[in-house]
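Below is one structure; the comments refer to it alone.
One chain of protein is taken out of this complex; the other chains stay put.
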Amino acid sequence: MIRHIFKLIWNKKSSNFLMLLEIFLSFIVLFVSLSFVIYNYRLLNKPLGFESQDRWMVYLNDMSELDSLSRGQLKETLELELEQMDRIQQIAFGNYAAPFSGNNSISGDDSGGFLIRSKLATVDINFAETMDLQVTSGRFFDDRDYANPNYEPVIVNQFFMDKYFPEKNMIDSIIVFSGDKQIIGVIEGYRYNGEFTEEEPMMLQLGHPRDNNLGVMYIDLQPGTTAAYEEAVNKKIADIVQDESFIILNLEDQRKQNSRSTWIPIIALISICTFLCINVALGLFGILWYNINKRKGEIGLRRALGAHTTDITKQFILEIIFLTALAVILGIVFAIQVPLLKLGPLEPINLYYAIALSAAIILIIVTVCALHPSWQASKIHPAIALHDD
Amino acid sequence: MIQLENIHKVYRTKTIETTALNNINIHIKKGEFVSIMGPSGCGKSTLLNVMGLLDEPTSGKVIVADQEVANYNSKATAAFRNQTLGFIFQSFHLIPDLSVIDNVELPLLYRKVNAKQRKALAIQALESVGLKNRTGHFPNQLSGGQKQRVAIARAIVGQPDILLADEPTGNLDSVMGNEVMDILLQLNQTLNTTIVMVTHDENMAKKTHRLLRIYDGSQVA
Partner (left out) sequence: MIKNYIILAWRVLSRKKFFTFITLFGISFTLMVIMLLTSFLQTEFSQKAPLKNLDKLLFFEQITLKKIHLDTVTQIDTSYIDQVAQYDTTYTTKETGTDMSRSGFGEEILQEQFTKLESVEKSTIYNSTALFDIFQNNNKISVSVNYCDPNFWEIFNFDFIEGRPFNASEMSQELPVMVINSEFCKKYFGRTQNVLGEEIKLEGKQFQVIGVVHKPNVSMEAVNSYAFVPYTVFPKNPNDTYFFGGYQMTFLTANGLDKTRKEMDFVSSQISMDKHDYYEVLEIVPKSYQESYAQNMLYNDDPTKSLRWMRIILFGLAGLFVTLPILNLINLNVSRIMDRSAEIGVRKAFGATKMEILTQFVFENVVQTIIGGIIGLGLTFIAIYLINDSQILGSVKLSIDLLFFIYSFIIIGIFGILSGLLPAYRMSKLQIVNALKSIKL
C-alpha cells in the first residue's frame, strides 16, 4: 500500500509540485515566526527575580553638589518620613542600573585565570526585601557589611554561579573581580531589564544611600494605592528634597510598557501565522475536494475492484500525508542549517523546538483537512462513479 | 452462478420517480457467456451494477456465487467483489497516474498480495492479453484497444469466477473490438469464467451463449 501511494505521488509530480512548494513555504514561514515566539516564550517562563506589582521607582534629582554627609542626611530623612506614611512598607536605594531603565553596567576581569563578565548593580541593604528578591543560599547584605569588612561583599545570581563556578559552594569565598570580592549570597535572578531579556551573570554590589550614585529610590507599597496617594507622596518627597524635578514611576506600568515592544511583534506574528494556516488549510481542503472529484472514476473503480471504504479513506489521507511529510522533510533540511551552521542569533534549542512545532502544526492541519474530503471520497458510490453517459 | 429474483430498482429524486429495473429474474449458470442488449437507458448498466454488487436493488434478491448479498457497504462485500468479480468498462477506467502494470496489480493490492507475487501475476495477465511489453507505459500512451486489453488483464489478474463487461467494445473500432471479443471468448472457454456482457453490437452478441433483451427496465427475452 505504501509503495503504491509513493508511486501515485511520484507519477503526479508535476501537479503535486505546487502543493509541495506551498507546504514547504508554510513550514518555512512557521519556522521563522515560531523561532521568535518560542525564544521569547522561554524567556517569559524564567523567573524575573523581583516583584513589580505595587512597587514605585523614584528617580531623584542630582545631589552631587551636596557633600556626602548632607546627602546621607537627606536620604535618611526621606527614608524615615516616607516609611511613616501609612501605605509605604519599605524603602530602598539603588544606582542607575535600575529596572526597565535600559541602563547597563557590565564589567569583565580575567585575572582569576578565566574571564568573568558580569552585569553590575549597586543597591543598599533593604533592596532584597523591598523588591522581593529571592536569596537561594547565603544571605543578603545587612548592617554588618557597612562596617568595613576585609573584602567587598557581593551577591551574585544563580546564572553567575552556574556559568563560572558550577556545582561549587562559593558562599563566603573570595573571587578576583575588579579587586577581591567575597560572595556572601546567591539570588535566584534579577533580570532588571524585563522578562524578554536573556539571563546573564549578575552581580549586586553594596552601596550606601548617602552615595551619590544611589539616585534611584524604590518604594514597596501596600496594594491598592490611588493617584491621590501618589500625589501626597510626590509632595512629601518634593518638600524634603526641595525640588520637583524627580519622577515617580510605577514599576508594573514600566514592566508592561517595556514588554510591549516584544509583545506587539509576537502578537502580530501569531495572528498572521494563524491566518496563513487557516488560509492554507482552506486551500488544501478545496484542492483535495477537487482532486477527489476529479478522481471519482478512480475511486469507483477501486471500489469495484474490491477496495473497502476504509481503504479509500486511508489511501487519500496517506497520499496527502506523505506529500506533506516530503515537503516538511525538505523544510527541515533547510531549517536545520540555521542551528547547525550557527546562523542567526538564537540559541539552537529554540530552533529545534520551532522545527518540531512547525512540523507538528502542518501535519495536523493537513490531516484535519484531508479527513473530510477523504471520507467523502469513500462514500462515493461505485455505480455512479463508473457510470458512462 | 448469478441469480437475480424479482429485482426492482427505482431512482427517486424530489420530483420524479424512475423505474430502472422492473421485476427482473435472471439465472446465469457457471461457465455461461451471456450478453445483454437493449436501447440506451433501458437499464442494462444498472442491471450489470446490481450483479456486480456496485448498486443495491430497491427490492429483490441477489445471489452471486451462491452467496446472498445483503449489506453493500460491508468489508465482506468489498472482499467478495475483489475475489469473485472482475469488471471491464466501455471507457476502460484505467487510472491515468499509474503505469500499465500498476493498474493491473490494483485488485491484488486490495487482496494484500505481496509485491513480488503481484508483479508476477500482473505480468502473467498482461501476457495473456498480449501486452507483456507495455508494462511501463502509462494509459495515455496506449491505443483504445490496448487500453481495453489492459483493463481485461486487470479484470482477470485476480482470477475471478465472474467477469462483468459493460460495452467493452463500445469505444473501439471493429478490428480492435473483435480482438477484445476474441480474448473474452477464449477466457470463457479455457478458464470456464462466467461472463456477462452488456453490448449494443448484434454481431458480438451472436458470439455468446445466450442473449437477454431488456426494454424499459423489463426483461423481454
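Order of writing sets the labels: A and B. Residues in every chain begin at 1.
What we mean here is this: a contact is a pair of C-beta atoms (placed from the backbone, for glycine too) under 8 Å apart; a residue touches a chain by one contact, two chains touch by 3 or more.
These numbers come from a predicted model, not from an experiment.
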### Query
Taking the entire complex into account, which one of A:53, A:89 or A:245 touches the absent chain?
A:245
### Task
Tell me which residue among A:28, A:44, A:135 or A:270 touches the hidden chain in the full complex.
A:28
### Summary
Touching the hidden chain, out of A:153, A:185, A:201 or A:297, is A:297
### Query
Quick one: which of A:9, A:276 or A:371 touches the chain that's been left out?
A:276
## Note on the structure
Touch rule applied to chain A and the missing chain gives residues 15, 18-19, 21-22, 25-26, 28-29, 32, 59, 61-62, 64-65, 96-97, 101-111, 120, 178, 215, 226-228, 230-231, 234, 244-245, 247-248, 260, 264, 267, 272, 275-276, 278-280, 282-283, 285-287, 290-291, 293-294, 297-298, 301, 388-389
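One rule holds for everything that comes next: only the chains that are shown with their structure count from here on.
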### Summary
As the complex stands, chain A meets chain B at residues 1, 3-4, 7-8, 11-12, 297-298, 300-311, 381-383, 386-388
### Parts of chain B lying in touch with chain A, wherever the complex brings them together
45-46, 49, 52, 54-55, 73, 75, 78-83, 85, 87, 89-91, 93, 95, 97-99, 102, 106-107, 109-111, 115, 138, 154, 158, 166-167, 170
